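Just one protein chain is left out here, and the rest sit where they should.
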Amino acid sequence: MNRKFLVFVSLLSVLLVLMSGTVVVAQGETFMGKTAEELFPGAADETERANAMAALLEANLPDATGQFAGQTLTLAVQQAGARGGISGPYYFWREAFQAATGATLEIVEIPQAQYFTTTSTDFLTGQNSYDVMNIGAWFLADYVVNGWIQPLDPFFEQEGFPVWDREAVFPSLANLMKWEGQWYGALNDGDAQMLYYRKDILTDPDWQAAFKEETGMDMPVPPKTWQQLLAVTKFFNGKDWNEDGDPDDGISLHLRTGGQGMFHFMSLSAPFAITPAEGDDIGKITKYDNVYWFDPDDLTPLINQPGHVAALEFLKELAATGSTAQFGWELAEAWNNFLNGNAVATFSWGDVGSLAQDPSRSTIQGKLGGARIPCSEKWYDREAGVFVEDSANPNCVGNTTGGSWYPVMSAFTDTPGLAYYLMAMQAAKPINFFNVYYGWTGVDPGATYDLFPPIGTASVDDYVAAGYNADDALEYITGYGENFFSHPIYQTYLRIPGTETMWTILDTRLGQAMIDELTPQEALDLVAQEWDQVNNDLGREEQLRVYQAGIGYVP
Amino acid sequence: MATLNKEAAAQPVRAVQIGRSRLGRILLWVAVVVAIVWVLYPFVWAVITSFKTQREALEPTIIPFLQFQPSMENWSAELGLGARETTLALGNSITISIGATTLATVLGTLTGYALARFRYGIGNRNIVSWVLSQRFLPPVATLIPFFLVLQRLQLIDTVPGLILVNTTFTLPFAILIMRDFFADFPDEIEEAALVDGANPLQIFLRVALPLATPAITAAAIICFAFAWNEYLFASVIAPKDAKPYTFLVASTSTVRGVHFGYLATRMLIAITLPVVLSLFVQRYIVRGLSLGAVKG
Partner (left out) sequence: MYKKSRARYFFLLPGVFWILTFTLFPLIFSLYLSFTNANMRNFTRATWNFVGFENYASIGSDLRVGETVVTSVYLTVGSLLVTLILGTFMAWLFNHDIPGLRIFRSILTMPLFAAPIALGFMGLILFNETSGSINSIIRGLGGTGVRWMTDSWSARTAVLILDAWQWTPFVFVIILAAMQSIPEELYEAARLDTGSGWAVFRSITFPLIAPALGTVALLRLVETFKILDIPFSMLGGGPGSATQTYSYYVYLTGLRSFNMGYASSLAYILVIIAIIISTIYFWRVRARFE
């Protein structure tokens, strides 16, 4: 049986090789003496291969074989396979990297749920297996403070490395890769949550009329505040607006415990809980303004403040305009529901915009609407101790919610130069941009060149070439860009040791509030209490210092 | 001796003939069908899901062509592009499981025999309950110390390292099963051999061991199942060269959510080999456990 299986596998491989052999297109250009065929064996089709080759040549990678030939670089990445999100692009560019450096790139894929455990254990035990690790932004504090990774700045001025444009990285994103002024991460993926909705449905005159009749409001396209979004999803929830014969959903969220549900809460609660500073610099971090996690003076958790609690209550209300099953959904289920045309809106990462273009994942290509994350008409002013309600001038706060999966360099690597070469190569504009406009890579926009003018330099045609519907590309990329550039202030990211622990706590307690085991107030009170405990265990004074440095607060 | 062994193995299946009435037989068959359906149910869904795209994976559709368009996408990904990884991980899993099973069974048979046949000053029951208590410690608590042990032995991310880990974890099972078997098996023959002047080692090798073949097989199957299914230690200790197949199964949950099609194919691939194996050896399992577990 086993032999049969092996025979079958080898036959299949032979067949695949033969098939790829029949469609060889002559490539005039080569890189380091290698053809596009040799460099991109993993390309899905000839267009993708040609685009990749063009990007590679444009990246103008320096020949580093003299320096690195014969060396081996070990990279740890979240496992999803050679064509999967986040791990895929490292495979895709591996041959090119090896051609440019003469080194070998060893890719170690680790299931994402175990990634933090596996890499941390590796460091704690002094095994130090990995030269480069692709991490989620919330690992950074633990990694830096434990002395496991090193800054990249010393390499920036050196010759012989690929050039990447640090100025182009979205500022709020660049903050996540830096620690106390130094870069530890190189650009790869850029995460923030934005709003997606069904443009075809919300702009349908019949639905608009019905909406007006039922709510007395004009249909907001796109919904600009959470309150508007709630009105929309409430209206559509339970109606058969996709004409499939059963009632459909308003919102579709991934709220499962251990399924990144707490990220929804973070993005949604930001405009309920964060206030801009007074004066000219509204982004200034003060005791009361632009802070979200802890009081920057004494590390008192703010998570159970009235604004946060109100946001959780609101999230429950919003979730009630969708399937009750949402509390058990993870990314795949929630996205599926929206991409299959069963929900009128969702807010999530850039992935939804790119997955909507893939026919094996989506039926809504060409019907996508995208906008920046909504603002809130009601928020809590902690300094005054009151809620403010103002629907004309809502409070808008952007986010960088998510992992923004980027590579960092081990402090113990034997080959720092080679490690930096890989990181810089992946961050080089043409290559990074290629990864962004090919959605299968899981790499979301993170630099201005991914966006359309006036901020960026990309064109809709770039995205259409990679299979996007032109309207969808416009909606998604514009919305994503506004998410990073049009909000007056931004939510700070939690960057202190123990963040992984704190988010697990938040995730668990939010889950209990979602299924009504705890009230929002009780749940967040417990979170505050347990976060305090974590800070005490790790050393409160040092935690406070790191927190202040991380958000840029000067007492 | 050979005849005795044959006799033991050829013991006929004793069927209890209660359901002789027509109604009884119908009810019996209904129950059998229900039992089979209960066991096969998740596998049937895995087969269906393995032919679905991610978009369709959660749709309540069952019948291909009629309700959904079957796609070979998942299977071709596993056996085409991913073939190298699949065979590598399966190969590791096979080596690890067979290595650990062999070691655990050999050691378990010796120790089980010892605990059933001899008396020790420290108290046989104390030894047995100490062996069993090894299984109680949550493995997560010993992961880092284990890592340090393997590191000292330079066995991190190696197949021998995982064989060692899995042997240690499954050995208590093998010891308990073999002890039960030998304890329940009449030792008259062995005592006769002793009178004939054979030494304990000869008795063990020539008398006890041949009789124990079925029980050994049973212990082996159980150890194999545990080694084959182990994920947690492997995920930390052997993420690179020695990764077993459970690693690939777990990795269907990516930063973009669970890919259900890959999950289904991988689960089916993972189950194939042990099931085939169990088909060949299963008559020994039942026989072995029957001799071991009863009359305790």
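In this document, chain identifiers A and B correspond to the written order of the chains, with residue numbering beginning at 1 in each.
Here is the rule we use: a residue touches a chain if its C-beta (ideal position, glycine included) is under 8 Å from a C-beta of that chain, and two chains touch if they have at least 3 such contacts.
Owing to the predicted nature of the structure, the values given are computational and were not obtained by experimental measurement.
J.: List the neighbours, among the chains on screen, of the chain that has been left out.
T.: Even though it is not drawn, that chain still touches A, B.
J.: Among A:A69, A:A325 or A:A384, which residue is in contact with the omitted chain in the full complex?
T.: From the options A:A69, A:A325 or A:A384, the contact with the absent chain belongs to A:A325.
J.: For the chain that's not shown, point to the residue among A:G417, A:G511 or A:G550 touching it.
T.: Here the residue in touch with the unshown chain is A:G511.
J.: Among A:R49, A:R94 or A:R256, which one is in touch with the chain left out?
T.: Once the missing chain is taken into account, the touching residue is A:R256.
J.: Under the stated touch rule, tell me which residues of chain B contact the chain that is not displayed.
T.: Counting over the whole complex, chain B touches the hidden chain at residues 11, 13-19, 28, 31-32, 35-36, 38-43, 45-46, 49, 57-60, 62, 107-108, 110-115, 117-120, 125-146, 148-149, 164, 167-168, 171-173, 175-176, 180, 183, 191, 194, 199-201, 204, 222, 225, 228-229, 231-232, 236, 245-246, 249-250, 252-253, 258, 260, 263-264, 266-267, 270-271, 274-275, 278-279, 282-283, 285-291, 293-296.
J.: By the contact definition given up top, give the residues of chain A that touch the hidden chain.
T.: 113, 116-117, 120-121, 124, 142, 145-146, 256-259, 323-330, 333, 497-498, 500-501, 504, 507-509, 511-515, 517-518, 534, 537-539
Please note the rule applied: only the chains that are shown with their structure count from here on.
J.: CA centre of chain A versus CA centre of chain B: separation in Å?
T.: 41
J.: What residues of chain B sit close enough to touch chain A in their complex?
T.: 53-55, 57-59, 71, 73, 76-77, 79-83, 85-87, 143-144, 147-148, 151, 156-157, 235-236, 239-240, 247, 250-251, 253-260, 262, 272-273, 276
J.: Over in the complex, which chain A residues touch chain B? Could you list them?
T.: 1-2, 5-6, 8-9, 12-13, 16, 42, 74, 76, 78-87, 106, 108-114, 117-118, 121-122, 124-127, 129, 254, 330-333, 335-336, 339-340, 351, 355, 360-363, 403, 405, 442
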